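Note that one protein chain is taken out, while the other chains of the complex remain in position.
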Amino acid sequence: MELKRIVTPGIAHYAWLLADGGEAMLVDPARHVQAYLDAARSLGTRITHIVETHRQEDFVMGSAWLAKRTGAKIYNGNFDTFGHGDVRLEDGDTFRVGKLLIRALHTPGHTPESMSYAVYEDADAKTAWAVFTGDTLFFGDTGRSDLPAEDQSVENAGRIYDSVHSKLASLGDAALILPAHGPGSVCGSGMAERPWSTLGDEKTYNNVFTLSREAFSQKKGNERIPRPPYFRTMEKVNLAGGLPPKLRPGDVALHTVDDFANASSGQRIYDTRLPEGFAGGHIADSYSVWEGGLPVFGGWLAEADSPIYLVTDGDADVDPAARHLSNIGLDNVRGALAGGFEAWRNAGREWESSGSISPQALNNMDNPQVLDVRESDEFDSGHIPNAQHCYVGYLEDKVNELSLDKNQPVIVTCGVGHRAGVGVSILLRAGFKDVRNLLGGMKAWKTLDFPTE
Amino acid sequence: MELKRIVTPGIAHYAWLLADGGEAMLVDPARHVQAYLDAARSLGTRITHIVETHRQEDFVMGSAWLAKRTGAKIYNGNFDTFGHGDVRLEDGDTFRVGKLLIRALHTPGHTPESMSYAVYEDADAKTAWAVFTGDTLFFGDTGRSDLPAEDQSVENAGRIYDSVHSKLASLGDAALILPAHGPGSVCGSGMAERPWSTLGDEKTYNNVFTLSREAFSQKKGNERIPRPPYFRTMEKVNLAGGLPPKLRPGDVALHTVDDFANASSGQRIYDTRLPEGFAGGHIADSYSVWEGGLPVFGGWLAEADSPIYLVTDGDADVDPAARHLSNIGLDNVRGALAGGFEAWRNAGREWESSGSISPQALNNMDNPQVLDVRESDEFDSGHIPNAQHCYVGYLEDKVNELSLDKNQPVIVTCGVGHRAGVGVSILLRAGFKDVRNLLGGMKAWKTLDFPTE
Amino acid sequence: MELKRIVTPGIAHYAWLLADGGEAMLVDPARHVQAYLDAARSLGTRITHIVETHRQEDFVMGSAWLAKRTGAKIYNGNFDTFGHGDVRLEDGDTFRVGKLLIRALHTPGHTPESMSYAVYEDADAKTAWAVFTGDTLFFGDTGRSDLPAEDQSVENAGRIYDSVHSKLASLGDAALILPAHGPGSVCGSGMAERPWSTLGDEKTYNNVFTLSREAFSQKKGNERIPRPPYFRTMEKVNLAGGLPPKLRPGDVALHTVDDFANASSGQRIYDTRLPEGFAGGHIADSYSVWEGGLPVFGGWLAEADSPIYLVTDGDADVDPAARHLSNIGLDNVRGALAGGFEAWRNAGREWESSGSISPQALNNMDNPQVLDVRESDEFDSGHIPNAQHCYVGYLEDKVNELSLDKNQPVIVTCGVGHRAGVGVSILLRAGFKDVRNLLGGMKAWKTLDFPTE
Partner (left out) sequence: MELKRIVTPGIAHYAWLLADGGEAMLVDPARHVQAYLDAARSLGTRITHIVETHRQEDFVMGSAWLAKRTGAKIYNGNFDTFGHGDVRLEDGDTFRVGKLLIRALHTPGHTPESMSYAVYEDADAKTAWAVFTGDTLFFGDTGRSDLPAEDQSVENAGRIYDSVHSKLASLGDAALILPAHGPGSVCGSGMAERPWSTLGDEKTYNNVFTLSREAFSQKKGNERIPRPPYFRTMEKVNLAGGLPPKLRPGDVALHTVDDFANASSGQRIYDTRLPEGFAGGHIADSYSVWEGGLPVFGGWLAEADSPIYLVTDGDADVDPAARHLSNIGLDNVRGALAGGFEAWRNAGREWESSGSISPQALNNMDNPQVLDVRESDEFDSGHIPNAQHCYVGYLEDKVNELSLDKNQPVIVTCGVGHRAGVGVSILLRAGFKDVRNLLGGMKAWKTLDFPTE
C-alpha cells in the first residue's frame, strides 16, 4: 500500500493517490493531471479508479481528462451533479483497490452530494485505516455551508454536523483524515496547520466535535465567506468532470517590450510581483495580483474568456502564473512581458509608482483615509479605527460608492498586504492619486498593539 | 544572440534554436516540441520562425505542431515536399531573425529539395557566422545519396558534391556547421565525433572536400545503407509537417504480471534491456530491442499501428522507450510490465534464457555456425570466416532462407552485440534451439586480432 | 507545523523532520545529511534540534556532522552510548520545538538505551499527536531483540513489550507512529507495508499488542536474524555520533577498460547489475551484489577499509552505488568501469557467463544440487526438498564445508534471486563450474505450488 498527497498550490488543494496491488485510486483530481500520472508511475502502478467526493466549486476538475488518459473509471455518488461518473455509488457501497476495501459514505452538508470514502486494510477490519473526507471534514474545520444556498447556511452546517457524527465519528480514532483542501483554501476557514490528522485529533480540536450541534451550526452557518464569480463557471464545467489543460509549459509567448505594449494596450494586465515591487514601479492600469493570489483574485477580475497579459518578476514565473489561472479556467493568457517589469522600464516606456507605508508611520498620521479590503468576518474581528470596509472582490464594482477622497492619500490594508495590493491597483485604475499599501497589514498592526475597533 | 542544440537521442537528431532580439528560429523540429519551447523560455525568447532543411525520412517532424503551439511561421523551400510551409523560399532569398540575416541556399543531393541556411551577423557581413546544413553536410560526412532513387545514388552523390562546393564552400572557413544529425544517425555513415565543426574543419577532413568529385561520388554513391520500412510512413506524415505527440509521460499503463500476460498474449513484445539481461532471462517470443535501438529497429519489426508491449529494466525506462518509438510514429504502445522482467519471473511465470559467448570462446569452437547481422558494407569490411550474412532488418523475412541448422548452436554477431540481440530474438522466435550473442561483437573480435575475411 | 519523512533507500531508514515556528528537529539522521538540510530549506526553517532514538547499528549516523553544519544541539538519553549528546534527557523530560512539546520516553529492549519521543501539539494536550519510536515500534513489528546479547533475546523481547505497553500504549490511539525503519530493514522482520500508521492501527495488527507478553517474547526472541559484521564498526563510529560523508557525487573515478583492468586486478569488484545481466556476462571473480543490496551484502564481503571497484549497468549508477556503500562506512571505492560491463566486453577483454534457471526447469531436474542462501527462519518456513542451507552472509567462509560437487550443476536460490546472485558469485569464485540462479526464487516456486519441505 502506498499513499501520496499531491498538492495544487494557490488553491491549497489535495488530491490523494492510494495504491495497492497494481491498482490505484486518485481522489479528487484537479485539471493538471500529469502530476498524478507521474506519481503513479513513480510508485510502479497505474490509476484504475478516479474517485470524486463532490462537484468542486473552486477549481476545474480533472476527472474526465484523467479518465481519458488512463482508461480508469470515475467513481462517485448517485446525484445529478455526478452525472459524468461511471460507477454511481450509494451510501454504504463498497469497492476494492488491490486488497483494500473502500466504502462510500454519503456526507451531505457542504454540498448535497458530498461523499466520503473510508479505507479498510481488509474486508474484516472493524475500524478504518483512513477516510477521504473531501470538503466535509478538514483538519480543524469543516467545509463552508453557504454554497448550496446562502440563506440555508445554518441548516447546511447542521447537515455537516450530522454527517460527521453519523458517518465518520465511528470509523475509529486511529483513522487518518484525508481531505480535499488544506489551510489557505477558499472552501473553508481556520483550518489547522497540522500536516497530518486523525479522527482522534479532530475529536479533540475540531469545533464540529467540541461544540454542540446548535453552537456549531450557528458558528459555521454565520461565517460570511465571499463567493468568487468564477465559482459559477466551475459548477458548469465540473458537471462534465472538468476540462483538459489548454496551455502547456512554454505556450505563453514572451513578448518584447514593443510587442507587449501593442498587444496589451487596453487589455487586462496582471502584475504578479509582490506588492513591494509593484509599489516601486509598474505599468499604468495593470492589476497587482501576486502570484499565489492568481487562482482566487485572478478570477474576481476576469471572465473565463478574458484576454490576460502577464508581467512577472522574471520569465521563470510565467508558466506558474499561467498554471494558477488555468486552475480556475482562465485560459486566454495571451502573452507575457519577456524579462519582466525590468525590461519595460529599461526600454524607456512610461510607468508609475505607488506608495507603501509602515504601521508605525500610519499610526502617526492624523485622520488617515484607510480602506480595509478583507472579508467581513476579518474586518469585524478588529480593524483600524474609522477604516472603511469593502471586500477586495467587490471593490472594482463599488469603488465609487466609497466615501474616499481621490485626491487625498488612501491607505489600503488587508491581512499582510497581498490583497491590499490588488486593492491599491483597483484604486489607481479608478483615478485615485496617492494610494499606499500598509505592508504587513493587520497582522503587523495587531502585533504592535496599535488601536483597533 | 543565443544558440542551442537540442538533441533527440536514439536518432542522433539535432534541432537548433537560434535567438536574437526577442525572436528565435527553430531549425528542423522533431515531434516532441516541448523541449524547444522549454529552451526558448529559458532564453527569454519565443519561437517566431520554424525552418526546415528538408522533408525528413527517419523521424516524425514537429513543424506543424510547433507552428500550432507558437503561432510561428514555417519557412522552407519552393518544392512539392515543402507544401505545408508558410514562407516558401527560393535560393538566395533572405529573412531576418532579430538583427541576424538568414540566407536560404538550395543544396540538393541528399534529397531534391534540401536547403541550407547561412547565418550572417549583420546585413553587411561578407562571411557567414554559421550555416544550417540539414543532411547535406555533416561533421566529417555528407548525407546519404540513395534515398531519392537507389539506382541514382552516384548521381545524387555528385549533386551533393556540387551543392557543397557551389553553395557552402564560399561561406568562409570560420562558419560553424550546424547539421541535422550527429554520429549514430541512419542518415549518414562515418560521421566525425567532433562536437563542433567549422567549414574550415570540413575542408581539412571531409571526403566531400578531400576527394575529387568523381572519387567522392563513387564512394558515397556506392554505400549500401539499409532503408527501414518506416521511412515510407515518415515521408507521408512529414509531407504535412509531421504529427503532434500522442503519448505523454505516464500514458503507457503499467500492468501487473497477470494483466500483462493476458494483454500481451500473441502480441508484439519489445524487451528493451541490454543483451546480457535478455540472455539471462526473457519472456518467450519477445523481441530483444535495446532501448537506444528502438527508434530504428522498433520500426523494422512493426507497422505504424501495430500494438506493442514493453518489458524494461524498470518502470523508469518505460517513458523513454515509448518516446523513442513515438519518434518514428509507433504510437500504439499498449502497456508495460510493471517492475520489469523481474516481476515476471518472481510471479512464477514461465520464461526462457538464451546464450552469450565471448570472442575467445568462439575462437576455440570448431566450425561454429555464425550469423553476421550487420550492414553489407560492414560485413564486407571484414567478418568471421565462414560467417553467413543477413542484415538484421531483413532477418525476420529471410531467416528460413539461411543455411543454418536450427538444432545446432548459432552465434549471432554485429558491431558490439546490440543488433545481434535483435537477431538472437528473431532466431529464437523462428524455432532455433541454441542461439548465442557474441557480446563485444566484431569490435572485440578485431581488437583481439582474431581471424577475419 | 510540518512533517517530512526522508528515506535512505537500501537500508529502509526513515529520518523525520518536524518543524514548527522557525525551529525544527531532525530525528535519527543518517550520514548523508544534505537531504535534511535541503528539506529544512524547502520548508523555510532550520534544524535546531537533532534527536536520537538510539545508537544505530546498521548504518553510519549523521548526528555529529549535522550538528557541525547547523549548530543544532544533539538531544538523546542519559546512557553511555549517547555520550556525544549535548542534551541528555531522562525519561519524562520535555523540550520545545516551536510551540510543540516533546517528551522523552525511555523504551529499552531493542537496545538498552532506546528512547522514544512523544509529540504534543501544546503543553495541555492530553494525548500525543505523534511519537518517534526509533526501532522500538515499527509498523506491524518491533525492533529485533537479539542485538544487546544473542542469548538474552527473549528477555529483551519482554523488555520491548514492557516499553511499548508502559510508555507508548497510553499516548492515544490517534498518535502517528514515526519509526526509524520501514519494510526491508535488517533491524526488524515482517514489517507492514502500511505507509502511515497510528497507535490504534498497531493495537489492531501488531503482535506486541495482539499477543501476550509471554507469546510475544518467545516469538520475537527466537527470531534468528543474521548480524552482519559491519555492525561492529557502526557501533564504534556511532558512539561519537557517526561520520561525515567522504565521497561526494562524482568522486568515484570512471576508468577506461585498461585502467580498470590494471587497477582492479586482484581487488574486490562489486558488479551491481541485476542477476540476469550478471548471468549473461561478467568479469571473472567479481562479486554480484545488486545495487539495492550493497548496504547490507557489501558489508558482509568487505572490511571498512577494503578497496572496492564497481561494475554497473551504466555511469549513472556509480554514485548511487557508492552512496549505498558509504551508508555502512565503506568509503574506499577506488573506481568504476566507465560505460559499465558493456565497455569491458566490447574491448575484447575476457569475461564469463553463468546460468539462470526457471522453477519449471528446476522442477524437472533429477536430484539437483540446490543451495538455499536465505536466513534460517526463511529456510525453515519451507524450502526445496533436499536443498542445503547456508546463509549468504556466511557462504564465503563455509563454502568448502558444504556437501556440493563443484563439477556438477548447483542451483542457488533465495527469496527472488538477488541474494542468490551473491551466492552464485561466491560459488564461482570458489571454483564451482556450473552455477545457476533460480530466478524468481522461492517466491515463484511457492506460487507454482512446487514441493517444499
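Per-chain residue numbering starts at 1, and chain names A, B and C are given in the order in which the chains are listed.
Here is the rule we go by: a residue touches a chain if its C-beta (ideal position, glycine included) is under 8 Å from a C-beta of that chain, and two chains touch if they have at least 3 such contacts.
Quantities reported herein were computed from a predicted structural model and do not represent experimental measurements.
For the chain missing from the display, the contacting residue among A:P359, A:G393 or A:G423 is A:P359, taking the whole complex into account.
When the missing chain is restored to the complex, the residue among A:D91, A:D313, A:D331 or A:D434 that touches it is A:D313. When the omitted chain is restored, the residue from A:P9, A:G280, A:P307 or A:P320 that touches it is A:G280. Per the touch definition above, the residue from C:D91, C:D259, C:E303 or C:E350 contacting the chain not shown is C:D259.
Looking at chain B, the residues touching the absent chain are 1-3, 121, 125-127, 129-130, 172-176, 193-196, 198-201, 203-205. Mapped onto chain C, the footprint of the missing chain covers residues 21-22, 34, 37-38, 40-42, 44-46, 69-71, 248-251, 253-256, 259, 315, 318-319, 338-339. Considering the complete assembly, chain A touches the hidden chain via residues 273-281, 313, 341-342, 345-353, 355-360, 416-417, 439-441, 443-445, 447-448.
Throughout what follows, only the chains that are shown with their structure count from here on.
The greatest centre-to-centre distance from chain B, using averaged C-alpha positions, is reached by A. Homomeric contact chain B/chain C: same residue numbering on both sides for over half of the interface positions. Inter-chain centre distance (chain A to chain B, centres taken as mean C-alpha positions): 47 Å. The mean-CA centres of chain B and chain C are about 43 angstrom from one another, to the nearest whole unit. Of all residues in chain B, none touches 2 or more other chains.
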